[in-house]
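What you see is the complex with one protein chain gone and the rest in place.
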Amino acid sequence: MSKGRVCLAYSGGLDTSTILVWLLNEGYTVVAFLADVGQEEDFDEVRKKALALGAEAMVIENLQQAFVEEIVHRAIQCNAIYEDRYLLGTSLARPIIARAQVLAAEKYNCEYVSHGCTGKGNDQVRFELAFAACNPALKVIAPWRMPEFTSKFQGRQDLLKYAAENNIPVSSSPKAPWSMDDNLVHCSYEAGILEDPDHSPPKELWTRTIDPLDAPDKVYQFSVHFEHGIPVKVVTEDKQEVTESVELFKLLNKIGHDNGVGRVDIVENRFIGLKSRGCYDTPGLTIARLAHIDIEGLVMDSKVRELRDQFVTQAWSRQLYNGMYFSPEREFVEVALVASQKNVTGVVRMGVYRGSAFVLGRSSDASNLYSQEDASMDSLEGFSPEDTTGFIAIQAIRLKKYGLMKRQLGQPLSES
Amino acid sequence: MSKGRVCLAYSGGLDTSTILVWLLNEGYTVVAFLADVGQEEDFDEVRKKALALGAEAMVIENLQQAFVEEIVHRAIQCNAIYEDRYLLGTSLARPIIARAQVLAAEKYNCEYVSHGCTGKGNDQVRFELAFAACNPALKVIAPWRMPEFTSKFQGRQDLLKYAAENNIPVSSSPKAPWSMDDNLVHCSYEAGILEDPDHSPPKELWTRTIDPLDAPDKVYQFSVHFEHGIPVKVVTEDKQEVTESVELFKLLNKIGHDNGVGRVDIVENRFIGLKSRGCYDTPGLTIARLAHIDIEGLVMDSKVRELRDQFVTQAWSRQLYNGMYFSPEREFVEVALVASQKNVTGVVRMGVYRGSAFVLGRSSDASNLYSQEDASMDSLEGFSPEDTTGFIAIQAIRLKKYGLMKRQLGQPLSES
Amino acid sequence: MSKGRVCLAYSGGLDTSTILVWLLNEGYTVVAFLADVGQEEDFDEVRKKALALGAEAMVIENLQQAFVEEIVHRAIQCNAIYEDRYLLGTSLARPIIARAQVLAAEKYNCEYVSHGCTGKGNDQVRFELAFAACNPALKVIAPWRMPEFTSKFQGRQDLLKYAAENNIPVSSSPKAPWSMDDNLVHCSYEAGILEDPDHSPPKELWTRTIDPLDAPDKVYQFSVHFEHGIPVKVVTEDKQEVTESVELFKLLNKIGHDNGVGRVDIVENRFIGLKSRGCYDTPGLTIARLAHIDIEGLVMDSKVRELRDQFVTQAWSRQLYNGMYFSPEREFVEVALVASQKNVTGVVRMGVYRGSAFVLGRSSDASNLYSQEDASMDSLEGFSPEDTTGFIAIQAIRLKKYGLMKRQLGQPLSES
Partner (left out) sequence: MSKGRVCLAYSGGLDTSTILVWLLNEGYTVVAFLADVGQEEDFDEVRKKALALGAEAMVIENLQQAFVEEIVHRAIQCNAIYEDRYLLGTSLARPIIARAQVLAAEKYNCEYVSHGCTGKGNDQVRFELAFAACNPALKVIAPWRMPEFTSKFQGRQDLLKYAAENNIPVSSSPKAPWSMDDNLVHCSYEAGILEDPDHSPPKELWTRTIDPLDAPDKVYQFSVHFEHGIPVKVVTEDKQEVTESVELFKLLNKIGHDNGVGRVDIVENRFIGLKSRGCYDTPGLTIARLAHIDIEGLVMDSKVRELRDQFVTQAWSRQLYNGMYFSPEREFVEVALVASQKNVTGVVRMGVYRGSAFVLGRSSDASNLYSQEDASMDSLEGFSPEDTTGFIAIQAIRLKKYGLMKRQLGQPLSES
């Protein structure tokens, strides 16, 4: 008799195939689950393999649209970034995947959900916190944190030996000396040779962008149209015009890919308190984020922006990184985020060239905050320069007292 | 009899030459002042012109070292940035210039200080707030906010006519259709044709960076060495090694210049509530800022970084932008900034290529926070994966209650 | 012929009566305006006086409900406070008054709005910024900032002389040696003898609370019921039960008044950069704020609260204090505020006694966050203490590295 039914996040690789078989051998019934969030994958092969290994069912869900519209659009709206560099590619996909896995588990009456995440990383946290919120009754089996599993599988050799013993097919192509995770937004590279933070990522590592040195020796131009902070249309110099959310994002990915835009190599702070080195290539989101920041400059009120930057951007990014998407605080922050985007409507003209993306111009009818006449140094229409005198005088009240105090104390106004 | 002595910020250009003569004609004695903060300038010519026009004295002060060491280093330490894009080049120089102008005014017993800033910009605010703090007794003459001046000089033609009438030499080279301000850190371009935010900056606009398309078709490598967050040595692939603060910064400028790194084109929010469009090329600081962010990833505690990012970086950048350098709040924030950099010591290896700067690797002996063994997914030395189970379980307490509440209310965990 | 029509904020006192007559003498037509925001006032007398002095019309609007429901409820929801002490009584009323004055000005086709605020205070800023947003076309006449007015009226004697010359009736009761402003929420006292910050407010100053020493020598009990952070019912020990918003607030005021609750005496920082001393008695809001903070403790998620405290409370309070109610940033922040109050529903039982308000207990059915069983130290139902071990171990990773580094550096963990 089965110990119970487990819904296992299954990728078709050696690790999760091993877990699948191990769970079966431990007496569980296994429903395999795979989300299509835009990664490179032969989904049919994965299905066949899961069933061949003994899974009761293989659930494959295309979540690309939900991924883009529920999460990636929010990331664009808040210029999401972690520790000044990381665009959160992996973090963004996790909640969408976890929610669908919970739904699959519920559909197949599973008592357990399981995954192949390591015991030191962020992803275990992201998956399990999402499971906890989406269905608090589900129990988690995390083999890479279970002594009975980790003591059996101490290295890749143990996995290969188990595969041989259990008729698990193993890919004949050699494993890259790092691990990867990809989705519509990015591909991440970490571990292996990258654990030395001074080891530069080799040229062949990057899969989502071509080397800037190999990119065309000309600027490629296009425009990104925003409504309420969401990209709704991209038009390119060669007359492509895309409006559907997933297609639009794929087009930005292709533009970034072809011109080598969006590579990042960092050491970051994981939620659990360790530092780790990661390389990410994130072509489309890098471009979309830059375009969005630019259109905000034209149309967004300065004080709203200041509060949004300090509060919403920092909080939302950290919540996603730490796996707190399904949480009261993310809901709370997202209400503010959406409110901030009311007038963020307009067009940004951009170029890309050999590793760089840049803005060529922007325009909008949605806001009266930028006015060429107001901005003009030559025009005084509707502006009394004397007002500035008063403005400065009032601001100076405090500073004059500061200066007087310094003089009384004999303190210079700086060390030099 | 003189109405009093005025210390005028004098650049040798048409505007401030006109002001100089106008002040003389109004009955003031004028001491001209020019700060050398690394801008392109023929200082001897400026001196001759000022004296020829009737200035009692021409004071020229080389402030490059103070500029770099007192301010630019702080900007690097806090990854200073305004509205996600602007590296504050002009704002950084203003306090250093204003303080020196006050010292010159005091030395020459001036009652007044004067400048040629327009009445709608940020610089008038920055100068005058700095004057107020540095010497609250000095009075300011701001001609471009005085009706008696602005009614007389309503356009460039009026300036040229006045110049002709008053023997003010005028440069024969045609004026660029935008205005510029440069110093060691950057050159800014605004006004004129740039007032249309959809008008792309022309290729010939940029003076501090060559066009990425014209840059060498190869990566140029170098390393930046930091101590306590300050760049103390740069070593290049062609064996240049520089440690002196100003020379080091000039070398980074040259690397950036030659490889087209550091151009930004934005619409920003001025302190006085107007939006304006600015283009900036900031080669060296763009590189230094990226390197500094990178080394912080390796060596800085995550919680210190989070607080520094949200509090110090935002506050210091805004204070500088708004002309609040000489203020209690900048002093306060800077104490925290310096404290945050205690362990920010290490080396960043970098490359630049046709518009992009990027990191190739980093290392440090100053911090034990990154550990290859800790980071390794393969090693469990000193780490109990079971602890993560507990960590997640505790984090999940709140989220399970959230999920239960949602279920009770019949609310899905998101809109889809 | 009239110079134009002015809508003047008119209180019936000596200052605004003088301004009314002065405006008439200057050739303007005057429409007087008075808002009823709950202050002590003989509105009929004010009407008669304005018309007698020559006002074309006297508009009196009862704004108490809008004041309570649009603003005071928001202040309660965000626990609004300025500089840790001031509950913003005056600031809260200003936007409601200014908006109604603009509507009156529009109704009577006035080109101008005018007020009697002094030139150094906050209220001029609050009124005029609200006028600017509510109708940018209206022009402001601020006599106390106009040299032609201030040179004529340099002290109270000049006002009395002008009153005598112009048949302006003057109250025979002696003026208090401080100035006051009152509304439904509080009464403020400032200036005069209070300008010495070490001069204690005299016993007779306070008008909205009796002296705690004169209050009943027994605890008075009542309960405050909240829905979504808004007080919707108050029930007292003597069987009063009130639900209508204005009546409810008046009942809290009476409870506070009778028991001496809500006095504050502070030195605060005005928006324009000066410090000033103010005394405030704010009976009902002091009680409502305490009750609201308490019910939030029972029902609000901790992370939402942390974000709300740091951003929403601080920002909204400052916006109101600085007169930025009608602004994009207040709108933005208020969306987040309302979202934070979704579950803030429940009952707080309270007592007041001789100057103090305190909580006796609280309950709610709206949230599952507090659970007696969870909280119990004796029960381990559904809680694995071992999880805490893991939680602590993960939190300690960073701190152990910190401790090791300190030991290596030979630094003690503190100065002692």
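When the chains are written out, they are named A, B and C in that same order, and each has its own residue count from 1.
Assume a residue touches a chain if its C-beta (ideal position, glycine included) is under 8 Å from a C-beta of that chain, and two chains touch if they have at least 3 such contacts.
Nothing here was measured: the structure is a model prediction, and the numbers come from that model.
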| item | value |
| --- | --- |
| Chains shown that the absent chain touches, full complex | A, B, C |
| Of C:196, C:238 or C:365, the residue in touch with the unshown chain | C:196 |
| Among C:49, C:99, C:225 or C:342, the residue in touch with the chain that has been omitted | C:99 |
| Among A:216, A:390 or A:412, the residue in touch with the chain that has been omitted | A:390 |
| Of C:219, C:232 or C:366, the one touching the omitted chain in the full complex | C:219 |
| Full-complex contact with the absent chain, from C:7, C:248 or C:272 | C:272 |
| For subunit C, the residues touching the chain missing from this view | 66, 69-70, 79, 83-85, 99, 118-121, 124-125, 128-129, 132-136, 142, 144-145, 147, 150, 155, 179, 190-191, 195-200, 212-213, 217-219, 263, 265-269, 272-277, 293-294, 297-298, 302, 305-306, 309-310, 314, 318, 324, 326-328, 349, 353-356, 358-363, 369-372, 374-378, 380, 383, 385-386, 388-389, 391-392, 395-396, 398-400, 402-404, 406, 413-416 |
| For subunit B, the residues touching the chain missing from this view | 272-274, 301, 303-304, 307-308, 310-311, 315, 324, 327-329, 331-333, 335-336, 339-340, 394-395, 397-398 |
| Residue numbers in subunit A that touch the chain omitted from display | 301-303, 367-369, 374, 384, 386-391, 393-395, 397-398, 401-402, 404-405, 408 |
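The rule is short, and it goes like this: only the chains that are shown with their structure count from here on.
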| item | value |
| --- | --- |
| Averaged-CA centre spacing for the pair subunit B and subunit A, given as whole angstrom | 30 |
| Length of the line joining the C-alpha centres of subunit B and subunit C, rounded to whole Å | 40 |
| Inter-chain centre distance, subunit A versus subunit C - centres from mean C-alpha coordinates, in Å | 43 |
| Multi-chain contact sites of subunit B, meaning residues that touch two or more partners | 302, 369, 374, 386, 388-389, 391, 395, 398, 402, 404 |
